[in-house]
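Note that this complex is displayed minus one protein chain, with the remaining chains in position.
And then chain A:
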């Protein structure tokens, strides 16, 4: 599918000299859900801000729907909706007026039917005449989403939409996102929650210290996660992996006191029984066995640490 958001080598240096983005390149395909994972201060919000017009990139270029976000900002921003991380709302206004205001701001003609539909979808219809300060935290988040949807964006940025919300609202949020995807809206969300990315994203990007460390299809990542490792501790020390065990692609660990066998839990046969038989045939005596599984979290933590180690 064609890329609807093209980010080319974008750098952002803030006035104080802090380099928030160190050359990020990323294409986002139309209709996909991309989750950006990263620790606090990784540059997630800065990246979103650069696309949405809240921050100007120091260098590099960004296009949305083929329109440059700086030189052709009207056409670009027309396509983009933003749900910010902070609950920034006018406290004294009603839900209805606030959401209608957003639509007007984006230059769209009044469409009360559509606003009604959005408010009903987000279970806000009963609250439409309530002043925003009287709403609960979760309801305020819904208002932010309603505002972003009111102008029918083709690309929706959700900056940590479920930070600090209860489980129920998080589930609702996921459903809303799924519904939007069904309508063909491209969604980019940032999150701290790995299970969130697992639950709803098509692709997952990991960002840390202003650099995009990885962008991969979730399924490919899941396959990696589907791999399990069997750790076999030996009675003695070996210097080489015996020739008979070559087909198992074993790795030596702890200077020859342990072997690691990687297998796919979803395969028909794990090959463990065969390995055990081959090992006893080769005369290796086992002391202990342990299995471990890769999770997205491991991959994430591994990447982030690797990066820190290199720095």
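In the analysis below, contacts are C-beta pairs under 8 Å (C-beta built on N, C-alpha and C of every residue); 3 or more make two chains touch, one makes a residue touch a chain; residues count from 1.
Everything that follows uses one rule, which is that contacts and distances are computed from a predicted model.
Peer 1: For the complex's missing chain, which UniProt name, "Cytochrome C", "Transport permease protein", "Outer membrane lipoprotein carrier protein LolA" or "Multiple resistance and pH homeostasis protein B"?
Peer 2: The missing chain's protein name, per its UniProt entry, is "Transport permease protein".
Peer 1: Given the contact definition stated above, which residue among A:19, A:93 or A:257 touches the chain not shown here?
Peer 2: Within the whole complex, the residue contacting the unshown chain is A:93.
Peer 1: I'm checking contacts with the chain that's been left out. Which of A:44, A:63, A:77 or A:170 qualifies?
Peer 2: Candidates A:44, A:63, A:77 or A:170; residue touching the omitted chain: A:77.
Peer 1: Extract the touching residues of chain A with respect to the undisplayed chain.
Peer 2: Chain A touches the missing chain through residues 14-15, 49, 52-56, 73-78, 80, 82, 84, 86, 88-93, 97, 100-109, 147.
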